[in-house]
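All protein chains but one are shown at their positions in the complex.
After this line comes subunit A, so read on.
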Amino acid sequence: MAIEHADVLRAAHLARLGLNSDAEAAGYVDDLTRILEMVDRLQAVDTDGIAPLSHPLDTTQRLRPDEVTETNQRDAFQACAPETADGLYLVPRVVE
């Protein structure tokens, strides 16, 4: 599978990554192409009859009892926020 310049720009946009130059984007085209080549090689392995693995650990999710265990630590968390008001985190205006 070939990856093109436009694919890199699109992926970068979706991930909100800023690419500084065409040269930087071109570097990612090369890197990602090599990664996808490796994926192609993996795809060649016969995996018929093998259940897909979603997680490398051979164990299952532990469940937590439905209890409130957290206390209010708003002041501590908001101490490292750039801006707050009336207990709210402030962010650049979002327009729907």
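The working rule: contacts are C-beta pairs under 8 Å (C-beta built on N, C-alpha and C of every residue); 3 or more make two chains touch, one makes a residue touch a chain; residues count from 1.
Assume contacts and distances are computed from a predicted model.
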Inset, instruction - Could you tell me which of "K+/H+ antiporter subunit F", "Aspartyl/glutamyl-tRNA(Asn/Gln) amidotransferase subunit B", "Glycine cleavage system H protein" or "Nitrite reductase (NAD(P)H), small subunit" is the UniProt name of the chain missing from the displayed complex? - result: "Aspartyl/glutamyl-tRNA(Asn/Gln) amidotransferase subunit B"
Inset, instruction - Give the residue, chosen from A:Ala44, A:Leu57 or A:Ala79, that touches the chain omitted from the document. - result: A:Leu57
Legend entry - Touch residues of subunit A, complete complex, unshown partner: 14-16, 54-55, 57, 59-70, 72-74, 77-78, 83, 85-94, 96
